[in-house]
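Note that one protein chain of the assembly has been removed; the remaining protein chains are unaltered in position.
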Amino acid sequence: MPEQLDRRLEERVAALEARASRLEDHVAILNLLAMYGPAVDSGQSVAAAQLWTQDGVYDVGGMARVEGQANIAALYDADLHQGLFSQGSAHVTTAPAVVINGDTATAVAHSLVVRRTGDTYEVWRASANHWDLRRTPAGWRITERYNRTLDGSPDSHDTLARAVSG
Amino acid sequence: MPEQLDRRLEERVAALEARASRLEDHVAILNLLAMYGPAVDSGQSVAAAQLWTQDGVYDVGGMARVEGQANIAALYDADLHQGLFSQGSAHVTTAPAVVINGDTATAVAHSLVVRRTGDTYEVWRASANHWDLRRTPAGWRITERYNRTLDGSPDSHDTLARAVSG
Partner (left out) sequence: MPEQLDRRLEERVAALEARASRLEDHVAILNLLAMYGPAVDSGQSVAAAQLWTQDGVYDVGGMARVEGQANIAALYDADLHQGLFSQGSAHVTTAPAVVINGDTATAVAHSLVVRRTGDTYEVWRASANHWDLRRTPAGWRITERYNRTLDGSPDSHDTLARAVSG
């Protein structure tokens, strides 16, 4: 009887360990996505790129499909982002919907680029984003970020629709 | 002695199971609210409406008090939202404060409707929101979303004040 109890308890503890891991994964992914804006807006291009895996992809709508950390970092070192950085910008990732499947995950959210224009700010860009993520020995990282400007295009709609279809 | 230990351990495991469930509830509600913008901005009116219970209510400040999934979906199929959708819009729900009480919960957050205007975007609407939520067999759903435009009105202030009063 006590041995049976032990076995049943152990199963419940094992189930709890799996549930705790999944919750920790969720929190880690929230933190990862929340680090993006602070990294970019403080001009830390390498730190921003390291949110991706080594061979990660950033598909920036209407601009480029960039592969690998070095190329992603170069994006933030280029004139466009240096201009935003010195002018004052907020790369905002809105609260994401996150779905975890074992060692991979997906997230969907809007992103806004807010930039200073004289005494106030403007919303310069509003985009749809879909992230593919992977658990690595160093923690969760982005394998692909797919980004499309919200300009009424089918591609921007499809990007957001992926939150709904799972 | 071992039997007493077992009993005490079992109590701790049961307490942990309740805590894990509450954390999972919190994450599920964050995900539910984060799905709203992607659903609306990708034109998926039925998916957006299904974030509510069958008889859920959307009280849209100064516009309408809409009841039931079919009527909520119709709201997103109407001219106003179709215009936003084809023009390019971001329905942003900001990071919410969530309070869970067993099988019901409440949440409070701002919402912003950002829309494309030529080369950049404008914040067309900023609102106060209070959600009542309920656990259903299909997961957490909205029973009522109460929304008021932030226009200095007592009603908009009261909506946000509910976050503070619990």
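Some observations on this one:
Just so it is clear, A and B label the chains in written order, and each chain counts residues from 1 on its own.
The definition used in the following text is that contacts are C-beta pairs under 8 Å (C-beta built on N, C-alpha and C of every residue); 3 or more make two chains touch, one makes a residue touch a chain.
Predicted, not measured: the structure shown is a model, and the values here were computed from it.
The chain omitted from view is touched by exactly one of A:47, A:60, A:74 or A:99, namely A:47. Touch with the hidden chain on the side of chain A covers residues 2-3, 6, 9-10, 13, 16-17, 20, 23-24, 27, 30-31, 33-35, 37-39, 41-44, 47, 85-90, 92-96, 114, 116, 120-123. The missing chain lies against chain B, touching residues 2, 5-6, 9, 12-13, 16, 19-20, 23, 26, 94-99, 108-110, 112, 122-126, 128, 149-153, 156-164.
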